[in-house]
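As you look at this complex, bear in mind that one protein chain is not there, while each of the others sits in place.
Note that the chains are named A and B in the order they appear, and that numbering of residues resets to 1 at the start of each chain.
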Amino acid sequence: MSKLIYLDNAATTAVHPEVVAEMLPYFTEFYGNPSSIYSFAGKSRQAVDASRKIIAGALGCSEKEIYFTAGGSESDNWAIKSIAESYRSKGNHIITSKIEHHAVLHTCEYLAKNGYEVTYLDVDGDGRVRPEDVEASIRPETILITIMFANNEIGTIEPIREIGRIAKEHNVLFHTDAVQAVGQVPIDVKEYNIDMLSASSHKLKGPKGIGFLYVRNGIKLTSFIHGGGQERKKRAGTENVPGIAGFGKAMEIALETMEVRAEYETELRDHLIERVLAEIPHTKLNGHRTDRLPNNANFSFEFVEGESVLIMLDMQGICGSSGSACTSGSLDPSHVLLAIGLPHEKAHGSLRLTLSDETTREDIDTTVDALKVLIERLRNMSPLYEDFIKNNSK
Amino acid sequence: MSKLIYLDNAATTAVHPEVVAEMLPYFTEFYGNPSSIYSFAGKSRQAVDASRKIIAGALGCSEKEIYFTAGGSESDNWAIKSIAESYRSKGNHIITSKIEHHAVLHTCEYLAKNGYEVTYLDVDGDGRVRPEDVEASIRPETILITIMFANNEIGTIEPIREIGRIAKEHNVLFHTDAVQAVGQVPIDVKEYNIDMLSASSHKLKGPKGIGFLYVRNGIKLTSFIHGGGQERKKRAGTENVPGIAGFGKAMEIALETMEVRAEYETELRDHLIERVLAEIPHTKLNGHRTDRLPNNANFSFEFVEGESVLIMLDMQGICGSSGSACTSGSLDPSHVLLAIGLPHEKAHGSLRLTLSDETTREDIDTTVDALKVLIERLRNMSPLYEDFIKNNSK
């Protein structure tokens, strides 16, 4: 097979070589438990502290506001369940959107079974939550608004600043799942009035299995994993020192390169979008045209089915995704595509391509060339296309 | 400083070089998300499957009974909270012991605040739970017995087989925190009637931040982290592929070397115990003399305080621990030492030394020589020792 063209960076990224280099000493050389008191363990503790400092710096918060977790899903679960538990006496109402990641949606559904009320906001055709909807859904018993920073499927960036302002005005806590946004777009939690924020290392060239939750000072936080005194007694378990060190390094690199990367990826992404829309008929771009992640393109090809497209691309060494990785393998069309108003059959024919700064223009052109051919092949064997042609030629 | 003598392998271990080698390709080469459908991601999926197979083989269970987590603490929390939630309609009583790890104890305390009743069993002077106590505490509403396989501080191995039998006879579920035992002593979950078992990779030369929970088929398991469909929809979050691959390799090595290692470490440990008891007066071995982990020695030195001993050892490049790593830094004496009947001031003077197969006889002799001198120095400045000498010379 020819060179791999990896266009699924929203599912996960290759770890940056410098990140691996940063992690390595903590496996075999400085392997001490950060909680141990001897000087040897000081190296591990310093690695954890240094990473926390980088991350806090990136978000504009204090180091004491960062809690390491095992990933984005844990952070989402912890944030939402913690607020639900801590603020139960204040109320039982949570506001979220219909296009959240399952880590948020399923947690909300779990709470809904346990005496909480959840409002799932609609989004517009571009996948944006309307701030006025958020405001209109606030009730006296609303304790939490949780709206993602950027959507993992269609890449749309949500109006976080406006939502943060509304949350603050109404004195409701605001959590954002920023798993897709951290490292890709600038985020200042104080400026945006974000009270809690979830992130995951493997989306920004860090290792898998490590994430963090930012929790603004002053928020009542329950512990998600009980046990030892790690993470200021809020999240027990021996620290994943290499993972934490790697995440710190990945964040540092992401920050340093963000501007250049965003410019490069945006240009490439726009080239991809333009070619696909121009050269493959009956195709729609999903998500907002400009307010989207620099590296995300999401298309619906009418008359074809997404899995077939993916597998045909795979045969040519091109990695893409339809819907989010976690749900692929299921036959339900993406809840996100349904929420932006796609009919079922179009939702089934969607393809997400997410770039990195290693992606070349040649990769994109090869991909578009391949897509043109295979979409045509699939359409030529599709009864839906046959019907369409018939009806149109009448 | 001279060569480091690392005698804190119960806190964490150095990762085995072969384990690191096993992990490396999954950072930069086969970095795909195991949930993705293209063939590139197959490598990641295979790594997860292979590790699960090794682990299931090690415990004598099926692969479907192994759920990866972020470590021992998460596994403990999940097991206990899940049973509490799933079997609430059957009852609200949990039996545990006074010497469990905080990941178990604090989880039980959390449940106790939420309508559950918890019996904390006493242990004997060697730190062993009496099976007859377990049996006597079972009530109609008992839903879970959770007793650790081996204690992390004093190394005592619990009568798991007997407890498993009792649990089965009374139709009560049995969870064991085997974080210290897995990879050190043979465990067969079917033979021992273990329904759930927690383990953590970094205690057996695997990486930090990865663990598993074994859950016998047929047990109602709630999901601890809601979200994507990973781990048979029970534990969401992109799999920590390198961590899982490393854990599998570590388990493989641990199994292969277990017998030889246990023999080697037991002999060295006994040499340590004999020399310390013979050459340092007013010293007690904590934990069972023979039914203990091959690599664990735990001493109480009368008239001295543990932190001072540790730091003096540290000055000579020797790493030990007093109490468990997670609680050191606190001034409360270890709950385990109090439970085996040590008075407070003796509990304050305890030292845990835990070996690995890299520990040499010379390391042990250097450590004992250093201990002799520093314990004497500390005693010579201790008012308790002065009192003792005065009273004895009368």
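Keep this in mind: a contact is a pair of C-beta atoms (placed from the backbone, for glycine too) under 8 Å apart; a residue touches a chain by one contact, two chains touch by 3 or more.
Basically, contacts and distances are computed from a predicted model.
Novice: Choose one: "Dihydroxyacetone kinase subunit DhaL", "Nitrogen fixation protein NifU", "Ion-translocating oxidoreductase complex subunit B" or "Multisubunit sodium/proton antiporter MrpB subunit". The correct choice is the protein name in UniProt for the chain not shown.
Specialist: UniProt lists the chain left out of the view as "Nitrogen fixation protein NifU".
Novice: Check each of B:11, B:167 or B:312 against the chain that is not shown and name the one that touches it.
Specialist: Hidden-chain contact among the options goes to B:312.
Novice: Given that one chain is not shown, which residue among A:45, A:175 or A:203 touches it?
Specialist: A:45
Novice: Where the complex has a chain not shown, which of B:212, B:247 or B:303 is the residue touching it?
Specialist: Selected residue, touching the omitted chain: B:303.
Novice: What residue numbers in subunit A mark contact with the hidden partner chain?
Specialist: 37-39, 41-42, 45
Novice: Considering the whole complex, not just the chains shown, which residues of subunit B touch the missing one?
Specialist: These residues touch the chain not displayed: 303-305, 307-308, 311-312, 314-315, 328-329, 331, 333, 343-345, 348, 380-384, 386.
In this section, only the chains that are shown with their structure count from here on.
Novice: With centres defined as the mean C-alpha position, give me the subunit A-subunit B separation in Å.
Specialist: The answer is 35 Å.
Novice: Name, in rising order, each residue of subunit A that touches subunit B in their complex.
Specialist: 4, 6, 8, 11-15, 17, 19-20, 23-24, 27-28, 31-33, 35-41, 69-74, 76-77, 101-104, 106-107, 109-110, 200, 202, 207-210, 225-230, 236-243, 307, 310-311, 313-314, 319-321, 324-330
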